[in-house]
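Missing here: one protein chain of the complex. Every other protein chain is in place.
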Amino acid sequence: MKYATDKVLFVADLAGTFVFAVGGATAAIRADLDLLGLTVLAFSTALAGGIFRDLLIGAVPPQALRDWRYPAIAFTGGAAAFLLYREMQVIPGMLLTTLDAAGLSLFAVAGTKKALNYNMHEFIAVLLGAVTGVGGGTVRDIFLAQVPSVLHADVYATAALAGSAAMILGRKAGLRPEWAAVLGGVLCFTLRMVSVWRHWSLPHVMNP
Amino acid sequence: MKYATDKVLFVADLAGTFVFAVGGATAAIRADLDLLGLTVLAFSTALAGGIFRDLLIGAVPPQALRDWRYPAIAFTGGAAAFLLYREMQVIPGMLLTTLDAAGLSLFAVAGTKKALNYNMHEFIAVLLGAVTGVGGGTVRDIFLAQVPSVLHADVYATAALAGSAAMILGRKAGLRPEWAAVLGGVLCFTLRMVSVWRHWSLPHVMNP
Partner (left out) sequence: MKYATDKVLFVADLAGTFVFAVGGATAAIRADLDLLGLTVLAFSTALAGGIFRDLLIGAVPPQALRDWRYPAIAFTGGAAAFLLYREMQVIPGMLLTTLDAAGLSLFAVAGTKKALNYNMHEFIAVLLGAVTGVGGGTVRDIFLAQVPSVLHADVYATAALAGSAAMILGRKAGLRPEWAAVLGGVLCFTLRMVSVWRHWSLPHVMNP
């Protein structure tokens, strides 16, 4: 049973890596980077959040460098975007948003779980779950010399924080870890999708 | 006695963290980031220098993630700036500069001490003291897609380097470690304040 759960999680993790890699490569194409830049953005969008989390918790070398399947999947996502960019334009934007929200939820939950495994404080584990989810997109935007979109637009990192927090609270309330993870993932995904649908955004302080 | 010194240092460290967090949050408000961006800039301005130092010396997980009081204080600083931004406009700029200079001095001295504790070469310990002091502001500026101000304006990192170097030299000259730290901190603080007052800046190479 445990084995089956882990296998599902692993496949889902690779799927999230693929989706994020395609997103990074697409951003590279829009910024007119070359093939190398496209590959770097595919890798970093897909893997940087987890790498940064692993460096912080002392899980070195990071999982993304210990298991060659992660960079291989990121590479595949970049190659797919390179070869099929024109064809991909017909994919509805809402499908991309949905896949991205699924990747975010999975990364947040997986990041929180790994931080707990490494005995981080629960408050820190929530932060590290969000770092896992949004770190890749942040690095992507820094490479593009832009203010990371997560800092000023949308409800994105907030959804990851809420999902991670719900997962922790669920565990404290006595939920089995698997169900707490499902609760956190579903909350993150739902909050992200509703916020896109309703055009929610976080408050800004008026700068007088 | 040792206990009292450590307690003073710890309280001062948290105070520096709070001041830097308020500074980061203020920069986020000026750049029109949202509440999440404000929080991220509060955290990173306050904690990134120490986190980077700890990653480099192998003190993993970094202190800022091992002791939840650091992120909690950074969060409090961000929240204070969010709630009281308008009220804070009446605080004289010179008070903010003074508090910031105090935080810089403390971080530089604490960073140098920690690097020495981890057996880094003295030359490296000076660099790591400066990294601790200016790393947070550097990350803040990178998030804002700006050239870090420490690289082109003011006498800021230089004050941290001078303070760290004075602390090392004081120890080599036979000062007790506490007094060497005081010497370094006072030099950093004084150099920073005088340079603001006298509008000192470092030489630029003329680009013909």
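The first chain written gets the first letter, and so on, giving A and B; residue counts start at 1 in each chain.
Just so it is clear, a contact is a pair of C-beta atoms (placed from the backbone, for glycine too) under 8 Å apart; a residue touches a chain by one contact, two chains touch by 3 or more.
Because the structure is predicted, anything quoted here is derived from the model rather than measured.
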item	value
Interface with the unshown chain - residue positions in chain B	55-58, 60, 118, 120-121, 123-124, 127-128, 142, 145-148, 150-153, 156-158, 201-205, 207-208
Absent-chain interface as seen on chain A, which is shown	28-38, 40-41, 51, 55, 60-62, 65-66, 68, 71-72, 81-82, 85-86, 89, 142-145
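FYI, only the chains that are shown with their structure count from here on.
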item	value
Euclidean distance of C-alpha centroids - chain A vs chain B, Å	30
